[in-house]
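Have a look at this one.
Take a look at subunit A:
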Amino acid sequence: MKKALGVLIICAALAVSLCLPVTSQADGVIKIGAMATLEGPFAVLGQDGMRGVKLALQQWNYTVAGKKIKLYTMSTDATPDSATRAARKLVEQDKVDIVIGPLSGSEGIAVKDYAHTQPQVTFFNGISAAQDTTLRNPAPNFFRFTGDGVQFMAGVGEYVVQVKGYKKIVTVAEDYSFAYTNVMGFLLGYCKAGGKVVKRFWVPVGNKDYSTIVASIPDDIDAIFVALGGSDAVNFLSQYEQAGGDKPMVGGTVTIDQSVLSSKGRRKTYMIGTPSGSAMADNLDTPSWKKFVAEYKAAFPKGFPSPSVFAWGYYVSTVACLTALDKVNGDLSNNHKAFRETLSKIELQTPSGVVRLDENRQAIADMFITEVAERPDGVLYSKVVKVVPQVNQTLGMDRKEFLALGPVGRNNPPCN
Partner candidate 1 sequence: MKDSGKAQSFVGSPYALELRGVGRTFGALVALNDVSMNVQAGERRAVLGANGAGKTTLFNAITGDFPPTSGRITFFGEDITELPPHERIRRGLRRTYQNSLLFNNLSVRDNLYLAQRGVSRGRFSFRRPGADDPAIEQTENMARFVHLEEVLNLIVSALSHGQQRQLEIGMALAGAPRLLLLDEPAAGLSAAERTDLMSMLNGLPSHIGFIIIEHDLDVALKVVENVTIMENGRVFKEGSPSEIQEDPDVQAIYLGESHR
Partner candidate 2 sequence: MRGSNAQVIRGTSQADVLWHVLVFVFLLVYPWIASPFWTVQIGAQSLILGMIALSLTFLAGYGGMVSLAQVSVAGCAGYTVAVLGVNSFNMGLGWPWLAAVILAIVIATLFGTLIGAISVQTTGIYTIMITLAIAVGFYYFARQNYNILNGWNGFAGLKPPVIGGVNWRDPVPFYYLSLAVVAVAYFVVVYLRRSTFGLSLQGIRDNDRRMQALGFNVRAHRILAYTVAALIASFGGVLMIWLNGRISPGSIGIGPTIDILVIAVIGGLGHPVGAFIGAVLFTLLENFAIDLIASERFNLLIGAVFLAIVLFSPDGLLGLWQKLRQWTAPATH
């Protein structure tokens, strides 16, 4: 009996020592927590995102305004639940001052919801691009320096109709919120410019066998708009090509990305010339972009041939954070008041142009219409064909009018 008591006392003592929060709110250290999908099918995307965070921190030499920066990382599995858990751990256990992340749309909404409850922490979006993260019920301490899925496609619809002459199109996209958003962004411009959607295929996420979809695509169309990510995109493209499909393609943001372009296997010559829209492009001809790519390659020889949109997004967010910290001289007092005010007004120079924030702390930034091109060594990349300057979340529409379009969904916009 005494033994049992002894064991329990030891356990209790151990538990107490464990439970004490890490109380080193010591001066001279700023704690940043970063979260991304480091496990499961999306691990490769999350890893590249983390590279973006680390690259920015390296550029600042892990010091800002004389204070050391300590980085805490947490993994999610792309589900909102895991994002909430990761954010809680970073905020409540590691006691970070700043959170950077997450990666995917539904995660972003979950972290924004959580941000409402933690006014003493400032949140920077990673690369998640759901509209409602900032459009509806935004959190005062949640900042997004990257576009959302609609912004990414700004101008692509008009470009496709006017320049490429694609008047009839079908869409093939994954059946979830980010793809809805991406498709909406494309169709808003496309339909306004007079394009017609013949059919929309919503494919379950993770579907690999597209042969039946390929067979269902009608013959009398001009192009296919494909908003699939990762290996789903690779599968669709190769199956479409193998089955003898010859209609040109228009790509969604994550479809024309290094995570797809650099996949191993038969080169998809078919993809060359595919237009798409994104907040960045592989061949931007600006010094700051070239510097970013060079430093990315130097720091991560095992990374992609060129930083993916995930590395870029996390990088931009981290740079925004560090730049503002510099400006306020590391002052995070009074619930980050000065820091946040600076962030709201900042004109951030990023590798892809100037970014400002709107009243919901959502980025107003340059967007790029790109086409896929091939480097002499056979590596595919996205080439800028047009810059759409300073796109805001409502694509220039009146906020009320834009909100009246309603939340994203399978049939929004109707495009009749």
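Candidate entries met the following condition: all candidates are chains of the complex that A comes from, given by their letters.
By definition in this document, a contact is a pair of C-beta atoms (placed from the backbone, for glycine too) under 8 Å apart; a residue touches a chain by one contact, two chains touch by 3 or more; residues count from 1.
Just so we're clear, the structure is a prediction, and the values are computed from it rather than from any experiment.
Looking at subunit A and the listed options 1 or 2, the chain it touches in this complex is number 2.
Put simply, subunit A touches candidate 2 in their complex at residues 1, 4-5, 8, 11-12, 15-16, 18-21, 38-40, 43, 47, 73-75, 77-82, 84-85, 88-89, 92-93, 106, 109-110, 113-114, 137, 175-177, 204-205, 409-410.
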